[in-house]
Every structure is written in C-alpha cells, then in structure tokens.
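One chain of protein is taken out of this complex; the other chains stay put.
Right after this comes chain A.
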Amino acid sequence: MTVPLLSARGLRLAFGGVKAADGIDLDVMPGEFLAIIGPNGAGKTTFINMTTGYLRPQAGAIEYEGQAILGLAPRAIVRRGIGRSFQLPQLFTEHTVLENAALAIAARAGIWSPLVPLLRPGYRRDAMALLARFGLEGVAEARADALNEGARKLADIAMAVALEPRLLLMDEPTSGVAASEKMGVVETLVRVLREAGVTAVFVEHDMEVVARFADRVAVWSQGRILTLGPPAAVLADPAVRREVIGIEAAAAHG
C-alpha cells in the first residue's frame, strides 16, 4: 500500500450555522487525478482553502508528505510543494502574460534581487518555455486581462506549475470556459501535469470531463464526502445521480 501524498482527517469548519466542512477524511495518492464533484455550497472550495492555508479548520489535521501543514501560512505551504489555481483566475492584470509567467519563475528562484530586470534572458526563456507547454506562447505579449477565459485559466494554472508543485489543487479549471474550448483546455493541462508527474485534485462540474480524466471521484455534499471511488462506479450510483448530477443538470439547464 502506497503512502498518501496528502492526508486530511476530521476537518471541520462552520461559518455561522453553515457547515462548510463537517468531518472530511480524504487521502490523495501520489500520481492520481482526483476529481471533486458536488452541488454549489457543498464545501469544495473550502476544502482547497483549508489545504492551502487560506482558511483554518476548527478541528482536524492535514498531513502532506507525512508532515503536519495545518496552521502554516499559504506561502509556507506553497513552498512545500502544494500549488493552487483559482475558480476566478488570479493573474496580475496590469502585466503581460509573459511577465506573469516570469514573476512565477522568479518566485521559485527568490525575488530579492532589486537591480536585475525581471525579463532577464534566463527568466524570459524559462517563462516562454512554460507558456509553450500550455500553448500560450502566442499570447505572451498580451495583457493578462485581455485573454479569453480558457487562456486565463491555463495561465493561472501555469503560474502554479512554475513553482514545480508535487500536488496541484485546481478549483473549477473549466468553469466559465466556452463549451467549444473546454476539452482542449483540459487536454492541455492534463498533458502538462502528466509530463511533470504532478498529482492533481480538481473541482469539476462537467461530468464528461470527470469521466474522461479522473482516476477517482469524491462526491461532496453539505460539508461531507458522500462517496469516493472510480468514476464509472460513482457516476453510475443512483444516489449520486439523484443528489448531485440531477441537481447539476437542473442548474445547468435552469
């Protein structure tokens, strides 16, 4: 039995009366792609926020590579190898895509050199190479706020990948992306992550994406994990179909 990369136990967090995490136990295995599905407000983003140090659970424990990470600041957790992308891409909007990427490259090396330009040849080359992996080299000189949603999502993920994480948590990497672009975006990021050997946890509302790319699926509901297993079994489960996918289909059509 392999050792989990990330291990969460008994995570609890309530906002007023809302239980955003109500006893979450989850092991993420090295190399796997784990999808998180569940209705709006189920606590999916809250789980990512707790794992990345953005929110602190009221009870529970999180271990990463065998070490407790609860209570560490986001940037300390990032430095240990947990990357994160956002439901709403967090790019430096007044910078170009290339500058965004270069800043991420610089962040890995340490930014504390006040006199050498950011776009020094080494960083520029690395940033271009990073963008090329995501198929973004064509928009390198565009301002980050001028990109379409698919490219913004990829740029956001690229910045996390620049830090060479071993675990990447992605919050709805395809939400807001036009239907015609969606599969392309997912294929690109899955290819990059597989090449880099990154373990991934991703929140996803599109069941087609989940079925095609997830190794396991965790179903979230009201701060708890309803079921966890291979996509074929989980997506066929009548309870899941009724409680999660049914709601989602209704929401998507409504």
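Assorted remarks:
Criterion: a contact is a pair of C-beta atoms (placed from the backbone, for glycine too) under 8 Å apart; a residue touches a chain by one contact, two chains touch by 3 or more; residues count from 1.
Just so it is clear, contacts and distances are computed from a predicted model.
Per the UniProt record, the chain missing from the shown structure is "Branched-chain amino acid transport system permease protein LivM", taken from the list "Cytochrome C", "Peptide deformylase", "Nitrate ABC transporter ATP-binding protein" or "Branched-chain amino acid transport system permease protein LivM". When the omitted chain is restored, the residue from A:Ile24, A:Ile37, A:Ile62 or A:Val78 that touches it is A:Val78.
Across the entire complex, the residue among A:Ala8, A:Ile69, A:Val97 or A:Ala160 in touch with the chain not shown is A:Ala160. Screening A:Arg12, A:Arg143 or A:Arg241 against the full complex identifies A:Arg143 as the residue touching the chain left out. Of A:Ile36, A:Leu91, A:Leu147 or A:Leu167, it is A:Leu91 that touches the chain left out of the display. Touch with the hidden chain on the side of chain A covers residues 52, 73-75, 78-79, 83-84, 90-95, 99, 102-104, 106-108, 111-119, 123, 142-143, 146, 159-160, 163.
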